[in-house]
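Only one protein chain is missing; all other protein chains are in place.
Letters A and B mark the chains in the order given here, with residues in each chain numbered from 1 onward.
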Amino acid sequence: MNFELSQDHKVLQDAVRDFVNNEIKPIAMQIDEDHAIPDELVRKMAEMGFLGSYLPEEYGGAGLDMLSYAIVIEEVSKACGSSGVLISAHTSLACGPIDTFGSHEQKQKWLTPLNTGEKIGCILLTEPDAGSDAGAVTTSYRKEGDEYVVNGSKIFITNGGYLGTGVLFATSDKSLRHKGISAFIVDLQSPGISILKNENKMGIRGTYTTAFALDDVRIPAENLLGEEGQGFKIAMDTLNGGRVGIAAQALGIAEGAFERSLDYSKERKQFGKAISELQAIQFKLADMYSRIETSKLMTYKAAWMKDAKLEYSMESALCKMLASEAATYVTKEAIQIHGGYGFICDYEVERMYRDAKITEIYEGTNEVQRVVISKQLLR
Amino acid sequence: MKVLLVCEYREGKLLDTSYELVAFADTLGAEKVAVLVGDEAAVPQLDAPVYLADVALCGEYNPAVHKAAVLAAVEKEQPDYIVFSHSSYGWDLAPRVAVALKVGQVTEVVGIVDGDFEVGCCNAKMRRKVKPTTARAVLTLQAGAFAAVAPQAAPRVERLEVAIDGQGLTFVGYEAAEVKVVDLTKAEVIVTAGRGVGKKDNISLIADLAKAMGGELGASRPVVDAEWVEHSHQVGTTGQSVSPKLYVACGVSGAIQHLAGMKKSDFVVAINKDKDAPIGEMADVLVVADVLQFVPVLTAQLQG
Partner (left out) sequence: MKILVCIKQVPDMESRFKPAADGLWFDETDLAWRMNEYDEYAVEQAVQLKEQLGKEPELTVLSIGSDRVVEAIKKALAMGADRATHIQDAAAQQKDPWQIASIITAYAKDKDFDLIFTGMQSQDRGSAQVGVLVAELLGIASATTVVDFSFADGVVSVKRELEGGIKGLVSLQTPALVTCQLGLNVPRYPTLPNIMKAKKKEIEAIAVDSLLSEQAIAPTAQVYAPVRKGGGIVLEGDVGDMVQNLLGILKEKTAVVV
């Protein structure tokens, strides 16, 4: 057993860290205030290869592994949770299923512009009445000639506002529940797709979270991903990979808040000494660090299992659950360590606290993760 | 003990740092002899032999030829130490002389401790003592480490004949410094922004403090390289050397090259999160604080 990162992973971590410190960290507060990640930053992240890290070189990806992907999101999220989830939703939820279930032609056509960042990807799964219960999708499709015609609505679509490339889930007959669902690759600039709104949110305010109306959207038959009726399976497989990305995002947010807290505790003087000399603060730091380390080990393990082509749905649920709960815990304690200063925006930990909460909710709430874990324990 | 001082000459003038070499030799209590590629009107004023190679023939920068001049003086005088300023001239020429003589070189000496040469390391966070094992040694001296002596008597000038062979290198000429927008050398108060300010937007905080103090904005090298502040504000070896009454270093770690440019300030205040930052050594007052929190409060007080 070896818990040390390989030299190649260290080189990658170092390169990403340099990029983040120079290009993202200085503008992270601005991204939150503006509710937008500058296009310039998205372009730079694409040039770095952040939008196709583990995808094949043949289709414009970097050809690295899942662990590299987790490291990229972790490092980016240390500075900016919004940028972290842009990468995660794009890579895991759009590139991921096209890579796993797409044909060579589909990959050439759709994966290449996604991996190079020419298009930003998203998944269109959630609906007003189909959240954790993904089998309850009501957006419908019917076949007309060599086209599918889709009607319905989708909400909470991370990256949706870029109107790039989506992986869309719709049902041919909702009474079939899971078995009626199919997945399609869709150009979000197609006629019939309209943005209802981009949500105003508590955290990760730099990303788009978009609600769409779909009215007679005509999708060429060749855009069917996998086979008809395979949609639910595609969705579940996609979310497995996505959970590692969200775990890495949560881990990064927690680490960012921890680094600031550690520094601050050494600088801040009360009662004539640094507050880091007070046991109350020391215990907080120990508790925060233990949760971070546990989450990191599980996140890296889940990534390693995917790379080793092992069944990893248990570990992906575990790492997502552990890391997101570490993130909410650590960011809350980070504010407490900062005291009143933590509550004002200049110290950034309040932003991290707001950014952390969603990681317990999206890509499967932590309650759903517990279902996944306990089912596997009891089967 | 005998020390050969390799004096420096540029654009028709002897550089004042040559008198720092004299101070170093005096510290050792050594016999002095100097060498200069220059002209008769610009020889260093000291009571010692000065070997002069004609700059009209040798060129102001021509390392192979200047090396030959220094070696010719070494041949005649057999000095124990051959000493240069640690400057663009000295650090360029010293290793050439050292390798030709196959002697040890000690770079950027800041002092002499128990007979060994003390130099900085790790960006001045540590010190290192170096002990050359060769019979003689080449040294370069940190700018300002040995306070220049005043010019003394007229020297005994002896001419050196040097073979002119550039060995593949041609000196084309000088490019003048960009026109200085601000002249920091005359400022009474300088408030300098270092890398610790974090990003370009925060420079305004430092500029506001400078204004509130009635002074000029200075900048460290990384801040200028990142184009947060224009080059004419740069303090340090490759910027301006300043001597204000008050120097306020904000988030400046204190690289040797920066310290060399501001060490003549009368009173130094450093504001830095890192209590161990080398700038602290130079500071009359070290404020251990985050610049971004401390500076606005100070500015507000001054304005109020």
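Assume contacts are C-beta pairs under 8 Å (C-beta built on N, C-alpha and C of every residue); 3 or more make two chains touch, one makes a residue touch a chain.
On a predicted model such as this, the values are computed, not experimentally measured, just so you know.
Engineer: Quick one: say which of B:A124, B:V162, B:I206 or B:C250 touches the chain that got left out.
Structural biologist: Counting the whole complex, the residue in contact with the absent chain is B:A124.
Engineer: For the chain left out of this view, which of A:L12, A:L41, A:L225 or A:V372 touches it?
Structural biologist: Of all options in A:L12, A:L41, A:L225 or A:V372, contact with the hidden chain holds for A:L12.
Engineer: Against the chain that's been left off, what residues of chain B make contact? List them.
Structural biologist: 10, 61, 63, 87-89, 91-92, 94-96, 98-100, 102-108, 116, 119-134, 137, 167-178, 180, 188-189, 213-215, 221, 225, 231, 234, 237-241, 245-246, 253, 256, 266-267, 269, 274-276, 278, 280-281, 283-289, 293-294, 297-298, 301-302
Engineer: With the missing chain put back, which residues of chain A would touch it? List them for me.
Structural biologist: For chain A, the residues touching the absent chain are 7-8, 10-12, 14-15, 18-19, 47-50, 52-53, 57, 61-64, 68, 72, 269, 272.
In this text, only the chains that are shown with their structure count from here on.
Engineer: Would you kindly tell me how far, in whole Å, the mean C-alpha position of chain B lies from that of chain A?
Structural biologist: 52
Engineer: Touching residues of chain A toward chain B in the complex: what are they?
Structural biologist: 26-27, 263, 267, 346
Engineer: Applying the document's contact rule, which stretches of chain B touch chain A when the two form their complex?
Structural biologist: Residues 198-201, 273, 288-290, 292-293 of chain B touch chain A in their complex.
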